[in-house]
Structure formats: structure tokens, C-alpha cells
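All protein chains of the complex are present and in place, except for one that has been dropped.
Naming follows writing order (A, B and C), and every chain is counted from residue 1.
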Amino acid sequence: MSDAVLTHGAHAPASTRLQHHFDTMAQQKEAVTLGMWVFLVTEIMFFGGMFAAYLIYRMWYYQGFVAASRELDLVLGGINTVVLIGSSLTVALGVHAAQTGKKQQTVNYLLLTGVLGLAFLVIKYFEYSSKFDLHAAHHGASMIRLFPGAGIFEVTGEYAGIASQMRIFMVLYFALTGMHALHMIIGIGILAVITRMAMKGEFTPHWYAPVEIFGLYWHFVDIVWIFLFPLLYLVNRHG
Amino acid sequence: MNSRMDAHAHHADLGHEHVTPLGVYFGIFGALMALTAITVGVAWVNLGSLNILVALGVALVKASLVVLYFMHLKYSSKLTWIVVASGLFWMMILFGITMADYLTRGWMISPTILH
Amino acid sequence: MPSRHYLNHPTGFKSWLLTTDHKRIALLYLFSITAFFFLGGMFALLVRLQLLSPAGALMTADAYNRAFTMHGVIMVFFFLVPSIPATLGNFLVPLMVGAKDLAFPRINLLSWYIYVVGGIFAIGSLIGGGVDTGWTFYTPFSSMSSNSRVLTGAIGVFISGFSSILTGLNFIVTIHRMRAPGLTWFRLPLFIWAHYATSLIMILGTPVIAITILLLAFERVLRVGIFDPKIGGDPVLFQHLFWFYSHPAVYIMVLPGMGVISELIAAFSRKNVFGYSFVAFSSLAIAVIGFLVWGHHMFVAGETPYAALLFSIISYLVAVPSAVKTFNWTATLYKGSISYQTPMLYAFGFIGLFLVGGLTGLFLAAVGLDIHVHDTYFVVAHFHYIMVGGTLMAYLGGIHYWWPKITGKLYPEGWSKLSALIIFLGFNLTFFPQFIVGYLGMPRRYAVYPPEFQVWNVLSTAGATILGVGYLFPMVYLTWSWFKGKPAGDNPWDAKGLEWETTSPPPTFNFDRTPVVTEATHMYGHPEEVKVV
Partner (left out) sequence: MEPTIPLFPHQASTVASRVDNLYFFMIAVSAFFALVVTLLVVFFAIKYRRRHDDEVGEPIHGSLALELLWTGIPFVIAMVMFVWGSSVYFALARVPEEALDIYAVGKQWMWKFQHREGQREINELHVPVNTPVRMIITSEDVLHDLYFPSFRVKTDAIPGRYTQVWFNATKTGTYHIFCAEYCGTKHSGMIGWVHVLPEDEYQAWLGGTNTGESLAQQGEKLFTRLACITCHNPNSAGRGPALLGVWGHTVQLANGNTVTADASYVRESILNPTAKIVAGYQPLMPTFQGQVTEEQLLALTEYIKGLAAGQPVPGAATPAAPAAVPAPPQ
């Protein structure tokens, strides 16, 4: 992420937080913040490639996308949406606490964020594992096993004709949510480091850049999910 | 623009940074929850091809709220705005120009393979 | 020479492998990309030797397919993309903006390690038997048909992409936030403008190829059908996503070269570059418009005529800023004080070869003509004129120009002039015949070919041999000069620019005092006479 995130050193006042190659704290902070935003732009393009594929195949294979989308667990997906937006709130509150110098609150909010992040991943795990089971489709007479690997993916019954369309949806589902989950895992790793720093009391209202920069990353991961949720779970639930 | 050039004006003073009132955060969270409920609800209503537009529109509003308030873009420099805009712009290039091929696949300028 | 500089302080192996000094990281990159250059060059030589005879002089078709693929993969992803930015850019961007280092020194080191890990995967795929898909990894051949080490090679490319992203990110932040007092945007060296434009492409394009390669790996391992037409996928989608990065990547390769050439021409004409702001903005124009033209690689690939026309017209638009640059360089020479030292010879060579490469690009942008020459040696010749004739000439010119700064030593001028000449002649002999044989219709990636194409191929192989020898020369005398060369002094060319105001080699933190900039770049003579555009 940013260099400042990686900066260690115990209980130093703001001035010693200044790295040798910067002139002022303001310059350092602006550089680090800009770096994170630029990094997020590369992340936009990273997910953008998959969204482009999604858009095209959805246009071509709408029928299969609707059928496969309805097989996703909307309840778990919905809970995860609430959990993740909640974690975005807690991280924002954590940044606020750091900004205003409330050490214990900062730690608490960061811990809460971590708990919500882990909850998201646990729910995701259960969603994923159900895709390896052969089961009756919710909305049709088909038997389905939705993980899109050769020899695993299986659709029989009335959906058989659109099986390949459904498989492409599932490829994109796993690619998009898998990449998203990977970002969550990396995020939780960084969060652990930052929470430790917060516990040691390293942040002050003059230097809390790591919390803020991490917050930007975490919010971005949230935004990706904000798009994934309707595009994957809610292609069409009517009719 | 360049903090090295006006270092004297700023010194290392970071105390004047914008602190968002807590109420704003909770308000935004509430709005995000409400919009999530809307996007789920709308999926059950048949709006034809409008469904996807509504879904994307709601997602865009939600994302904007997160970017503007949670990520403090609203109080950030012009450069940050440009960075965000360029990300969106390039994603639109990727989508738009790829679609220039896919959306015209039905139009033929020759007799199709059927005469 | 200063007694204490970045090369000799601190000392020890570890101080290099854990360095965060941009100059040392530039050298780490220099050594590693040089290794990859010679590895890729060996494959090029194998390819050329095979084509001496129409029946294939050297190896089986399978071996040949692996040879040209490894040549392409190594040269594109492990040499050309990092070449100028990661070495000269890394070394010079902080110096030229008057900073002590890049904005994120540790991320800079990380990017080198990522590059090395990517490179290990590439070499791993080679040891495992190589890849035979062509550097373009087209599906469904790569995902469903090839039984070579596609996965290892693709992962290598995927990983090395992140080194490129991090380099670009570092440059952008450095150029925005680390400029010395007084160094406004329009006082920046054109080298910096070019690297800024390059960085834009790196951060906006590279992630797309990363995800594309990942989807390809997904497809190859799990047979999921995302690009496989047999189960509903679209192989053309792979090409769209691939070229969304890989066309702009051409500009990642050539824009930094253009930046180098702007510096060389200014320094060796002792004159500010004519039409500075036009040259600067043309870099940005190329970076932006370059993102809109990728479909010209797909005129015969099944894209619709409408898309083809759109891509064709935008491809013509991107030619204009390149032309503007060339004319401005030429005009810079007018009333200059021109010396013919080695770097300037490379700059002249660049202009000549880039002209041919750029103008033949116009041929390929015309859909009606491209249909014939697409995937023939005409295309091969065209992009080698850009990437080898352009990028590599600029790279060598830049290395020669800044070598005294990097090492504090002078290289033997006679040898370097001779090798510049050999490289120029060898290059033309290698690639010019390929235009002819390409228009005759010889497809690329052919292990054997109809006998009537032989003469041109023999000429090309002869040229490649000369070219190969030409590349060995600088390798030898530059290495020699590092140890035995005469001390260069701080500014052997009497050139302008912040990098020449510090010692050679520079101290670890570049400048003893933060420089303050009061004038535009490359202002020779009396500054009061000069009006900056």
C-alpha cells in the first residue's frame, strides 16, 4: 500500500514520522494519499476487465444469467452487503476517532471492522461451499452443481439447454467475488498491523495516515461489493 | 498543488484538516441501508430493460456516497477528483469501445450467410 | 570524482539487496533487464538461424514455436516494458525533479523483487519446456490446445505486471508531489513529461492484462468456458481485453524513448527543444488516444466493420502527435550547436528508424491494406522498427548519455561510435527485407516457408548476426569503462538539467542542498533572451 503504512518505530512524535526524502509532513501526507488514490484507480481497471466480460455475456446470455443468478443465496448475499457496509461505517468512525485523538475508540472501531470483515468471509465460505453440492434448483426442475470447473459443473433437467450460459455466469461470479474476497483477506492482514499500531498508541491527531489510507482501501473494497451485489444476486428476481 | 513549493505557508501543520461530524457518517450509513433495500425490492418489479439501469443507478449513488463522505473525497484536493474521474473515464473507454464491436455484430453490410 | 557516493556507500551485498535508493534500484533493474535482453536476443538468433532455409535450418516446428514465443514474452514483458522507465526513469526522475528519492522508496524496491519473481516464473516456464502460444497467448489455443508451459509463463507475465504498476504509481506521485521549489510543470524536462504519460498507461492498462491473464489461467486449469467457443465463450473477447493493455503497452515502450530523445537532442544541440509544450502535450495525447485504438490488431479477427472503421480513424489520429514530435526534434536542430557524440548518433538513428516505423504504421491503420499485411512479416518489421529501432536506440542513447552520471566514468568514444554505426546498419539489414517479404505474403510465426521467400530471409538473418555483434560491443566497453574508464567529471557534456548539477556519481540523497529552479529546461546561452512557449 503506502510507505507510511509500513513505517514502524515506537511512539514517535509526528516530526520523526517524516521520512528522509520528504521535506514536510504535509508533503508526505499528500504523497501517501495520492499514492493510495492512484492505486485504487488501478484497482478499478482490474475489476473493470471482469465487469466488461460480465456486461457482454449478460447481453448475450441473459436467460442463463437470470437462471444462475436466482440460484445464488440472496439472504446470505444481503446479509453480507449489510455486514460490509457496516464495516465501512466502523472504519470511517475509526478514522474519525484517530483524527480526534481518541485512542481507545480507534482501537475498538478497528477491531469491530476486522470482526465484520471476518464475518463476511465466513458467510462467503458457506456460500462457496454450497456451490459444490449437487442439489435441486430453487426455481426449476433442474439438478445443479454450480462450481464452474470441468467435471464438477453439472446441470440437468430444464436448465440443461442453458447450462453453458449458466456456467459463464458462475465463472464470472467466482472470478469477481473471489478477487473481492482476496482483497478482503489482504485488507484484514493490513488491518491487523494497523490495529496493533493503534493499540501501542502510535497514532496522534498529527499522524494517523495509516488508518486513513487503510480506510480508503477498505471503502474501495466495499464499493466493489456495492456493484457486485445487484449485478450478481439481482439480475432478475421477478416473473 | 505542490507542497514542496509552498512548504513555508503550511509548515507541518495538519491540524486544520476537515473533521466530518459523526452524524454525517451515521446518516450516510442509513442512506446506504435504505438504498440496499430499494435495490433488492426493485429486482422483484418487472421494469423490462430498466431493471439493470435502476440497479446500476442505485449502486452508483451508493458508491458516490461512500466515496464522497466515507472516503472524504468531498473535502479532497482537485487532483484527487481528477484521479477518481480518470479511473471512471478509462473504465468507460474499456466498456464503450469494446461495445462498439459487440453491439454492431448484428448489423451486416454484406448479404449474411443465408442467401 | 567525489570520495563518497551512492555506489560506494554503504557497502556490502546486503546494502544492495535491501537498498531503497532509487539509483541502486535502477542499477538492479539494469543488470536484470540486460540479462533478459541477452536471453531474448538468443532466441531471436535461433529464430533467424532457423529461417535461413525454407525447410527450417535448425529445429523442429515445435522448438521453433517455443523459440519465437519465448523471444516475444521475454523481450516485451521483461525487457521492453521495464527497459527505460525502470532503469533510466528510476535513476533520473528524482534527480530531474530535484528530489532525494521517489515518493515510495520501499515500494520501488518491492517492484524490483516482483519483477524478479515474475522473471523466475518466465525462466521456469522455459526450463519446463517453454511456451508455444506466441506472446499474445490467444485463446482458445492457449487455454485448450497448447500442451506447453502456458500457465507458468502466464503467471510470470501476470506477476511482472505489478512491478510495472508500482513503478508507474511511484512516478506519478513523485512528479506531482516531489518537485523542487520553482520547478513548475512547464519547466520540467521532457523526459519527465514522457515518463508521466508512460506511468498513466502503466497504471490504467496493466491491471486489465493482469485480470485477463488470470481469467486465461482460470480457463486453462478449470476449463470453464469464458473464452472457449465450444462451451459458449468468446475468443474475441480475450483479444479485446488483451489488446486494451497490449496496444497502449507499445506506448509504454516508446514514450520513454521519446523522452530520452528530447533530452539528447537538446543537450547535443545545446538548445531548448523547439515547441516544448507541443512535445510535452503530444506525450499525453499519445497516452490518452493510444487507449482508443486497440482494435486495429483485430481487423481480420472477426470484429465488425463498424468497429474496424472506428479503430482505424482513431489510429490515424494517434499518428499526429508522433509526427509533431518528429518535426519539433528536427526543428530543434536548426541553429543549434550540434556535436556528434555517441548519444547524439543514437538520437539521429532513432529519428530515422522511428520515421520508418511510424510511417509504416500508417499502412497498417488503413483497414483495406491491413487485411493483406496483417500477421505477415510486414507487421513484424513495423513493430521492430518501433520497438527496437525506436525504444532500443533511445535506450542505448540514454545509457550512453547518462553513463558518466551513473558510474562517474567515461567510455571509449571511438568504440561507442563504431558500435552505434554497426547497430544502425545491422538493424536495417535485419528488418527492411521483412517489409518486402511481408508484402509478398509471408505469414509470421512460420517455422518453414515457401522457397521463393528465402533470399529476403537470408538477408535478414545476416543483418541479425551483425546486429547481435553490435549489441555485444557496448556490453563490453561499458563494463570495462566502469572499472577502468577515465573519471567523467560532474558534467562532461556541459548539459543543462538538475541531474548534471550534482556530483557524478551522485551522493546517496542526490543533492547536498535542495535545488531551486529558476528557469525552463535546457536553457543554454542567455536566459533573458528566451521566451518559453
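Heads up, the rule we're going with is that contacts are C-beta pairs under 8 Å (C-beta built on N, C-alpha and C of every residue); 3 or more make two chains touch, one makes a residue touch a chain.
Note that the coordinates shown come from a computational prediction; the quantities given were computed from them, not determined experimentally.
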item: Candidates C:Ile351, C:Ile423 or C:Val517 - the one touching the absent chain; value: C:Ile351
item: Hidden partner chain, touching residue among A:Ala26, A:Leu84, A:Leu116 or A:Ile162; value: A:Ile162
item: Touching the absent chain when the full complex is considered, from C:Ala35, C:Ala319 or C:Ile422; value: C:Ala319
item: Residue, one of C:His71, C:Arg179 or C:Lys271, that touches the chain absent here; value: C:Lys271
item: Chain A residues touching the omitted chain (full complex); value: 63, 158, 160-162, 164-165
item: Residues in chain C touching the chain absent from view; value: 61-62, 65, 132-134, 138, 140-141, 144-146, 229-230, 235-236, 269-272, 274-278, 300-302, 305, 308-309, 312-313, 316-317, 319-320, 323-324, 326-328, 330-331, 333-340, 348, 351-352, 355-356, 359-360, 362-363, 365-372, 374-376, 436, 439-441, 443-453, 455-456, 494, 523-526, 529-533
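Convention: only the chains that are shown with their structure count from here on.
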item: Top chain pair, ranked by number of contacting C-beta pairs; value: A-B
item: Rounded Å distance between chain A and chain C, as computed from the means of their C-alpha atoms; value: 35
item: Geometric centre distance via CA averages, chain B-chain A, whole Å; value: 16
item: Shared interface positions of chain A, touching two or more other chains; value: 23, 27, 30, 34, 38, 41, 45, 48-49, 52, 56
item: Chain B: positions in contact with at least two other chains; value: 3-4, 7, 79, 86-87, 90, 94, 98
item: Contact footprint of chain B on chain A as seen in their complex; value: 14-15, 18, 23-27, 29-30, 33-34, 37-38, 40-41, 44-45, 48-49, 51-52, 55-56, 58-59, 74, 78, 81-82, 85-86, 88-89, 91-93, 96, 99-100, 205-207, 215-216, 219-220, 222-223, 226-227, 229-231, 234-239
item: Residue ranges of chain A in contact with chain C within the complex; value: 2-3, 6, 20-23, 27, 30-32, 34-35, 38-39, 41-43, 45-50, 52-53, 56-57, 60-61, 148-150, 153, 164-165, 167-168, 170-172, 175, 179
item: Parts of chain C lying in touch with chain A, wherever the complex brings them together; value: 99-107, 165, 169-170, 172-174, 176-178, 203-208, 210-212, 214-215, 218, 222-226, 231-234, 237, 240-241, 244, 509, 514
